[in-house]
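Only a single protein chain was left out; the remaining protein chains are all shown in position.
First chain written, first letter: the chains are A and B, and each begins at residue 1.
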Amino acid sequence: MINPFFNNCGPFKIFNIFDASIDCPFSFENSSNDNDIIHDVKNLNEATSRDITFFHSIKYKDLAINTNARACITKKEFFHLLPDECIKISCDNILLLTAIITAKFYPDSITDNNNYDLLNINEKFKRIISGKNTLVANNVIIGKNTKIGHNTLIENNVKIGNDCFIGSNVILRNAIIEDNVHILDGAIVGKKGFGFIPINLKNHRYPHIGYVHIKKNSEIGCGSTIDRGSLSVTTIGENTYLDNQVHIAHNVKIGNNCIIAGQVGIAGSSILGNNVMIGGQAGISGHLKIGNNVQIGGGSGVIKDIPDNSKVMGYPAKDFKKFIREGR
Amino acid sequence: MINPFFNNCGPFKIFNIFDASIDCPFSFENSSNDNDIIHDVKNLNEATSRDITFFHSIKYKDLAINTNARACITKKEFFHLLPDECIKISCDNILLLTAIITAKFYPDSITDNNNYDLLNINEKFKRIISGKNTLVANNVIIGKNTKIGHNTLIENNVKIGNDCFIGSNVILRNAIIEDNVHILDGAIVGKKGFGFIPINLKNHRYPHIGYVHIKKNSEIGCGSTIDRGSLSVTTIGENTYLDNQVHIAHNVKIGNNCIIAGQVGIAGSSILGNNVMIGGQAGISGHLKIGNNVQIGGGSGVIKDIPDNSKVMGYPAKDFKKFIREGR
Partner (left out) sequence: MINPFFNNCGPFKIFNIFDASIDCPFSFENSSNDNDIIHDVKNLNEATSRDITFFHSIKYKDLAINTNARACITKKEFFHLLPDECIKISCDNILLLTAIITAKFYPDSITDNNNYDLLNINEKFKRIISGKNTLVANNVIIGKNTKIGHNTLIENNVKIGNDCFIGSNVILRNAIIEDNVHILDGAIVGKKGFGFIPINLKNHRYPHIGYVHIKKNSEIGCGSTIDRGSLSVTTIGENTYLDNQVHIAHNVKIGNNCIIAGQVGIAGSSILGNNVMIGGQAGISGHLKIGNNVQIGGGSGVIKDIPDNSKVMGYPAKDFKKFIREGR
């Protein structure tokens, strides 16, 4: 799929990706593939034989074994886990090198600058019911019967389906919004994630070339923030409702029919199944897998994977009955 | 009292309320009251002999025994708790049936659409000191010496008292604000609550016909959200101060002289007494009763009622001295 929000400057010959000026030492397992063409940067599980990927944590071993990627940035001790046909590149700072080559493909992804040339919505969409001072980029698509409040900003390439309700003071960028979605006042959707690599007391920002996908019939509460993915998509499933002041970090994927109460926070790259219910102020750490039909009590702190059909509470979260029995 | 924000399409004959198309089975205890007239939908304790109410949890038994309601939607095993003269209607999904009949009385309450036809405040209020791009509905009332910032939205029927200070980027709807109230930048007051009934993998939104009442001399911090009640009023007491990023859910009632620090969350329908102090990031579950002069430590998770004059801390919150003694 062509990236809907960022322009890919590739393809590049593989050795041209890593140009001489990179301040991040790396080495190829062997140099027999100088002329291979690389088309894109993708995650281990999404990369095709035309793409480069990265593998930085043993947590993703299973994805590495099965990756189709043409090349992979990793460390020497992980080489044996990758398929034979994958070109292996070792580096002490895998994330930094991945950030650098992502920026090579997508140079306009580093910043999260606003569109400065937005139009008043009435100049572009004559029939949309909308409030005052709402601004849209020229290439925005908005479906039928969608209503939009006041002071809302809809930036480049955002797509909004039919029968949506977008509140006031909302900011939408790098987002695809299906039919019948409600996004309430003050929500901010599609900002780049909180991803960067501290290097020599300076932070190197990780490019975020992903986007936010909000599926049909869902609702996003007031003041909630949903960050776009780094290489992949941040997803809110069908019929999933988020209350006010919820924070969803980059790359998170939430299933269908979930209910997420106020002030919940979900850290980067965690994946939630369907029918997950989360009480107010609960937090979920990054890179976790929460199964289907899981219930998480209010105030819980989830720091490990939760299997299907579990009910947990506490900090750290444990079996709900145990939490009640032990009084903590 | 006439609902100040939503138009009541009633009264209806009781049998007309439940028209044939309702997809939610129910049955009357007996059908001798076909011609009774019902004027409104109210909570158990607020309903008069002209109103219909609902009773869905044994937690509200005492209110049920004493209700004046003409009719009540409940389940068969609760029938004996209601007064003899109350018409009893049983239903497997009490909340859904209540939502459907509330929408029958108040059809415009389902959505939380913005007012799209707001005026610039200067067109209506010549003498109000205000910033740029602040918009008001035509029927808004604003008292003397009240000042309002930039980009603020004040929707239909909102009333603001004298000597108030309303910041910038504030959204006010379905709210009554007394004298000398400060509402700081980015606060969102009066949005519908996070209430809906999951039915066959679709969420049925509960109508919110209540409003937010902010009493005199109080303060609402930046980015805080206060949702309006479903059938009743969300109340902030006199001289009560809320810090930034606080979330107050629908139907919550907070007493006078309370101090609520940053990022606190109070779930739906909880009731707080006077002089309650709550430390930062504490959370209070729904449907609880917090007494007068209660102190709740920062970060606490309150999951049961707290009697007057208590000092609690922890998750779940317990006696403060015990928390300190046990180190958790």
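Just so we're on the same page, a contact is a pair of C-beta atoms (placed from the backbone, for glycine too) under 8 Å apart; a residue touches a chain by one contact, two chains touch by 3 or more.
Because the structure is a prediction, the values reported are computed rather than measured.
Among A:109, A:151 or A:232, only A:151 touches the chain left out of the display.
In the complete complex, the hidden chain is touched by one of B:168, B:232 or B:285, namely B:168.
The chain not shown here is touched by just one of A:80, A:126 or A:202, and that residue is A:202. Annotation: of B:156, B:239, B:270 or B:310, B:239 touches the absent chain (contact as defined above).
Contact between chain B and the unshown chain involves residues 129-133, 147, 149-151, 165, 167-169, 182, 184-186, 217, 219, 221-223, 239, 241, 243-245, 256-257, 259, 261-263, 279-281, 298-299, 314-315, 327-328. Residues of chain A that touch the chain left out of the display are 111-116, 118, 133, 135, 151, 153, 169, 171, 186, 188, 191, 194, 196, 198, 201-203, 223, 225, 227, 245, 247, 249, 263, 265, 267, 281, 283, 285, 301, 303, 314-316, 318, 328.
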